[in-house]
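See structure below.
Excluded from the complex is one protein chain; the other protein chains are retained at their positions.
Note that the chains are named A and B in the order they appear, and that numbering of residues resets to 1 at the start of each chain.
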Amino acid sequence: MNAIALAKPTAKLDASPEALLDPPWVRWLLILISVSFIFLFLCLPLASVMVEAFAKGVDAYLSTLAIPDAQSAIGLTLLTAFATVPLNTIFGVAAAWCITRFEFPGKSFLTTLIDLPFSVSPVISGLIFVLLFGAQGWFGGWLAEHDIKIIFAVPGIILATLFITFPFVARELIPLMQEMGSEEEEAALSLGASGWRTFFLITVPNIKWGLLYGVLLCNARAMGEFGAVSVVSGHIRGLTNTLPLHVEVSYNEYDFVAAFASASILAGLAIVTLVLKSFLEWKQHNDRQLSDVL
Amino acid sequence: MLLGETVTSQRCTALKSKIMRQSYIMPGFRPTLGFTLLYLGLVVLIPLSTLVFKSLTLSWDDYVHIITSKRVLASFRVSFVTSLLGAAVASVFGFIIAWTFVRYNFIGKRILDALIDLPFALPTAVAGIVLATIYQPSGYIGRLLMQTLGVKVAYNPTGIVIALIFISLPFVVRTVQPVLQEFDTKMEEAASTLGANKLQIFIKIIFPNVFPALLTGFALAFARGVGEYGSVIFIAGNIPYVSEIVPLMIITKLEQYEYAGATAIALTLLIISFILLLVINLLQHWIRKQSGQL
Partner (left out) sequence: MRFNLLQAGLLLASLMLIDTAQAERTLLNVSYDPTRELYQEFNTEFIKFWKAKTGEDVQVQQSHGGGGKQTRAVIDGLEADVVTLALSGDIDQISERAGLLPKDWQTRLPNNSLPYTSTIVFLVRKGNPKGIKNWDDLIKPGVSVITPNPKTSGGARYNYLAAWAFAEKNLGGKEAAKEFVKKLYKNVPVLDSGARGSTTTFIQRGLGDVLITWENEAFLALKEIGAGDVEEVVPPFSIKAETPVALIDKVVKKNGNEDLAKAYLDYLFSPVGQKLAAKHFYRPYQPEHANPEDIKRFPKLELFTVADKFGSWAQVQKEHFDDDAIFDQIYTP
């Protein structure tokens, strides 16, 4: 995920008339290349998940999802998202506010630090929590004394996910709020509105679609993270297996239908995210056009 | 809370006006910055600092010995070369895809456009299993390539590159697309009236303007690719010196209880990621300046 990508959602999809200037053969060649590349690298994997999931029919598909281990994996995945997304959303708004509305020394360094979890290998993201809370780690002894379980339990999974999805909302809002500028807010404030009132009546309506988009991506990643969670989970069946881990477990038990059925839920989630995202972009685009007209 | 914050903000206006050049009446600098730093510290910096401290248990010589051992160096080489290739291929095709999306109209464009983000949302483990299924010698595409070209793409470095192209594609498309969209076609028209042909216009005018964005996309894809684990591991083959990636080295060290060794490699990877991110942020800064000048 990246800044610019999230900053300027595709607004203008209709081809400009100038495009017609390209000779037809160039156009068709490029479209052919694009479509086949997307087909090869994106459509085919997606289709293959679905084909494998339904390889033995709808009943087999549904029954693999009905077993307690699958249910508890789905539950844990939802719980993890439920715990991490709101926290990272609050953080994202706060960080975007202080970075885009104020000038202070070290700002660009701070921005880089916020980005850091994007490019940290998931393996490292898991490792650091083992080093902190593992039995041999910094707080290991203290945690054992007080009988608090973090690693190989739900809190560890939530922490690792929190780390992985940390920048999503902030990274979406920062460019958006930068572009927006603060004139409207300043106007409201100078007219005597309180800080919170200004935030809720001016800022939120302006950033709501971008915010939702960030939340959506954050949620998708929170539910789909594998590498980091795998390191801190302990793989206890029915207890600390999230859905992506359940995919791996089922795959390793030669239960391919179950593996791909769980994978298809995650892929389905990805599709829903993408559809919602397109909708949000369209909505944001319309809102903007409307405000331009006004 | 609400009242308190406004009061605080008024009280430190004097102080803040020294720091801030603009937005002097904006409230919430202290609380948002404070919260941002606190949360950043708790969720990201303290956990990451364990890497530094754990590595400090090694002497400099030990550290150098671990990092420069042949096998670790080989894994760095594999990771960097495959990430560079993956990001490069994704840049070429990502550019073409972004170009067709922005400039041409064709049926199904919106759906394909939404699909681009699939690798962001699909869990990496699922992606890995599916890519291996498709590209293995008995898979749909693997068999085709084997029979027609005699190339084996899975279980060797090519397999890693394929997984990384999948991971990289959205980074490139989503960075280039908005820049192409915002691109002022008047310049093209002007060049055209001055007698420049299509290719000249592309090389002299369009490409230089899009290049920084393309480079950013490339760098983001590269940074992500170096740390990627879940999707690579299923298709890589994992042969020492040939297809063993850095994250796998970290895991292998961990499973031999060599925590210090694992953290030494992890720290090195982290530093590289951080430098890459700094470069990316500088690039984006540069782009913003450029577009500001235009």
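As a convention for this text, contacts are C-beta pairs under 8 Å (C-beta built on N, C-alpha and C of every residue); 3 or more make two chains touch, one makes a residue touch a chain.
All values derive from a computational prediction rather than experimental measurement.
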Full-complex contact with the absent chain, from B:F29, B:Y155 or B:F218: B:Y155
Touching the absent chain when the full complex is considered, from A:G75, A:P205 or A:G268: A:G75
Chain A, residues in touch with the chain not shown (by the definition above): 75, 78-79, 81-82, 130, 133-137, 140, 143-144, 147, 149, 151-152, 212, 215-216, 219, 234-239, 249, 251-254, 256
On chain B, residues whose C-beta touches the chain left out of the figure: 69-71, 132-133, 136-138, 154-155, 233, 237-241, 251-252, 254-258, 261
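Going forward, only the chains that are shown with their structure count from here on.
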Centre-of-Cα separation between chain B and chain A, whole angstrom: 15
Complex contact set, residues of chain B against chain A: 2-3, 5-6, 9, 16, 19-23, 25-29, 31-33, 35-37, 39-40, 43-48, 50-51, 54, 93, 96-97, 99-106, 108-110, 112-127, 129-131, 133-134, 140-141, 165-166, 169-171, 174-175, 177-179, 181-182, 185, 188-189, 192, 198, 213, 216-217, 220, 223-224, 226-230, 246-247, 250-251, 254, 259, 262-263, 266, 269-270, 273-274, 276-278, 280-281, 284-285, 287
Chain A residues within the chain B interface of the complex: 1-16, 18-19, 21-23, 26-27, 30-31, 33-35, 37-38, 40-46, 48-49, 52, 87, 91, 94-95, 97-99, 101-105, 108, 110-124, 127-129, 131-132, 136-138, 159, 162-163, 166, 182, 185-186, 189-190, 194-196, 198-199, 217, 220-221, 223-227, 243-244, 247-248, 251, 259, 263, 266-267, 269-270, 273-275, 277-278
